[in-house]
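One structure is given below, represented as structure tokens, and several questions about it will come after.
The complex appears here minus one protein chain, its other protein chains still in place.
Per-chain numbering from 1; labels A, B and C assigned in written order.
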Amino acid sequence: MSVEAWVREFARLVTAEAPRLTELDSAIGDADHGANLSRGLNAVVSALDTSSFPDDGALLKKVGMVLVSTVGGASGPLYGTFFLRAAGALGDGFPAAFRAGVDGVAARGKSTTGEKTMLDALVPAAEALAAGKDWAAVVDAAETGRDATIPLVARKGRASYLGERSAGHLDPGAASATLLVTAAATTLGADG
Amino acid sequence: MSVEAWVREFARLVTAEAPRLTELDSAIGDADHGANLSRGLNAVVSALDTSSFPDDGALLKKVGMVLVSTVGGASGPLYGTFFLRAAGALGDGFPAAFRAGVDGVAARGKSTTGEKTMLDALVPAAEALAAGKDWAAVVDAAETGRDATIPLVARKGRASYLGERSAGHLDPGAASATLLVTAAATTLGADG
Amino acid sequence: MKKLINAPADVVVEALAGLAAAHPRLAVDLQNRVVYRADGPVPGKVGLISGGGSGHEPMHGGFVGPGMLDAACAGEVFTSPVPEQILAATKLADGGAGVLHIVKNYTGDVMNFEMAAELAEDVQIATVVTNDDVAVEDSLYTAGRRGVGVTVLLEKIAGAAAAEGRDLAEVTAIAQRVNDRGRSMGLALTSCTVPAAGKPTFDLPDDQMELGVGIHGEPGRRRVPLASAHEAAAMLVEPVLAEIRPDQGVLAFVNGLGGTPLIEQYLLYGEVAALLDKQGIPVVRSLVGSYITSLDMAGASVTLLALDDELLRLWDAPVDTPGLRWGA
Partner (left out) sequence: MKKLINAPADVVVEALAGLAAAHPRLAVDLQNRVVYRADGPVPGKVGLISGGGSGHEPMHGGFVGPGMLDAACAGEVFTSPVPEQILAATKLADGGAGVLHIVKNYTGDVMNFEMAAELAEDVQIATVVTNDDVAVEDSLYTAGRRGVGVTVLLEKIAGAAAAEGRDLAEVTAIAQRVNDRGRSMGLALTSCTVPAAGKPTFDLPDDQMELGVGIHGEPGRRRVPLASAHEAAAMLVEPVLAEIRPDQGVLAFVNGLGGTPLIEQYLLYGEVAALLDKQGIPVVRSLVGSYITSLDMAGASVTLLALDDELLRLWDAPVDTPGLRWGA
């Protein structure tokens, strides 16, 4: 299992899906989620290409720091915090690290599930991982959570300003978070 | 013969044709010729409705003053001067009065024929009148002059800023001046 | 997309470079995208910084100068700056008396400023979060209201308090009072176009407008038929008046969103002033212009600030920035 492969795959998916993420953010946000995340993950890939790390924890910490210092907006601190917290808990295994990351997002964002955010994809995935489900089920949990954001009225993030008008749209952060889970399945699942 | 009927008919035609005059002015000017002239001629009609005049000269002088003080732009002083000068020469007959008006336009505008302005319609009409032609020929002279502005490169007025690009468009002032001549034919020609 | 730009990715840095070139008394750290007073920091003075996504010019960089901000950091278009930038701005503003962070209430801005404040160990930091937009329901269970027009007024007034030599707690209290006494509401006639996106954020039919719009191209609270300026003024002023108590008169601020020219802003101001007059609310000061924009969005917002003697005096104090200047 290689967390580096995971991060690189996440970067690849986000870059490929950036226009769609921005499109989703146009409907209920400010049309920058794809640009924000791909800018940050480009910087992450550059950092990975030019540094070596004593261990996976150090690598994930670097990923978090690069995201915090290059993404900005809401998703920068949130994804940054995810990786920083996950880095600290990696010793307890991937499910625990993932859970720690998700808890970090909730703490940083003062948010919980059902508010139409990335947590709606992340939390079900964390729970599936904790329950020892296989990767397909983990991805399925994230995707189901993601799609369940569509009817929700946003209560956190920029989409909350739209009130009722936010319903009927998929949350862009839930979409990018699902890519994070998919990337884990493709890379970590390969040898799991 | 009633110069009042002439002016009222001119006002009627301009009001009806205002959108087309503005349209012509959009192509090579600033999209206000119809609005300008109809604003002024509305004011003229109000003045005619509420005043009486000792003679036709006084009436035309009033028309000129109202136009000067309500139209603005290039056409305000030009049409205003036309009527003020025509008023002063009315004692010498309509052709002489018309000629005096046209000379006033040329003097005020420091312009001559062939520069793609209202003079290209006015001068041929004045000449036809002076030559004793019938009204149909006078209108024809104005219309021919008007249409001849199409290929011209403007040298006076706002259209001159377009340089070569002004060619291929009919001059809005030549179009409104032709209405002035048409109105004369309809009203003054009826009893002439 | 028709814009006077080069590559979309370079818009922010190039605009900052232009700002610095045009105003020699401002300096710019292009790496960190921080605009700061070339003569700063002012020893012993409370430092004021703000920052946020770009696309709202002149806010914030154009409000750096004597009597207003000491530094401002610019994020990508509509994207809040990252903690490193905020930290750099904080240090450039720190004259030893502490630094006030002026933060507009957006999740990203709040979180990034929070992280920066956690990192700025040797500087005393206070934070004020503006949330004046009445288009958004005020609720403990949501992200809350956006910070919009009041931010401009707050930066001016708190800047004057700092210039007078007030300490960090006093400047913060005054800033908080401006936020508490001011409310805003906006509407859009067109969407803006984010350079990196290349097309309008939303489509808006010719006969409709977005009421309760923010400054990031996010759609408004509801779409209503295109209204006259007279009706629009009422739609903007009434929800604002429902929330402030202008006992000593107001500062009335009509703001253009970037694509609406001054002739329309003044016309709208006339309607706003007439409406306030009818309600017996004296307008003590006014501000009309494009001060907090949303790229090229056509539209406007109205901010009313319930003045008191001190806020009025601080508003009138000298200010010398590219965006607001008087008495200097």
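Structural remarks
Following the convention adopted for this analysis, a contact is a pair of C-beta atoms (placed from the backbone, for glycine too) under 8 Å apart; a residue touches a chain by one contact, two chains touch by 3 or more.
Bear in mind the structure is a predicted one, so any value in this text is a computation, not a measurement.
Of the chains displayed, those contacted by the omitted chain across the entire assembly are B, C. Residue C:Leu295 is the one among C:Ala72, C:Val110, C:Leu241 or C:Leu295 that touches the chain not shown. The chain not shown here is touched by just one of B:Val71, B:Ala106, B:Leu129 or B:Ala148, and that residue is B:Val71.
Of B:Arg12, B:Arg108 or B:Lys133, it is B:Arg108 that touches the chain left out of the display. In the full complex, subunit B touches the omitted chain through residues 22, 26-32, 35-36, 39, 68-78, 108-109, 155-163, 165.
In the full complex, subunit C touches the hidden chain at residues 1-6, 11, 14-19, 21-23, 54-55, 57-58, 62, 189-190, 206, 209, 226, 228-230, 232, 254, 258-271, 273-274, 283, 286-288, 290, 293, 295-296, 298-300, 322, 325-328.
The definition used in the following text is that only the chains that are shown with their structure count from here on.
Looking at contact counts per chain pair, the maximum sits at A-C.
Look at where the CA atoms of subunit B average out and do the same for subunit C: the two points lie 53 Å apart.
One finds 31 Å separating the Cα centroids of subunit A and subunit C. Subunit A and subunit B have Cα centroids separated by 72 Å.
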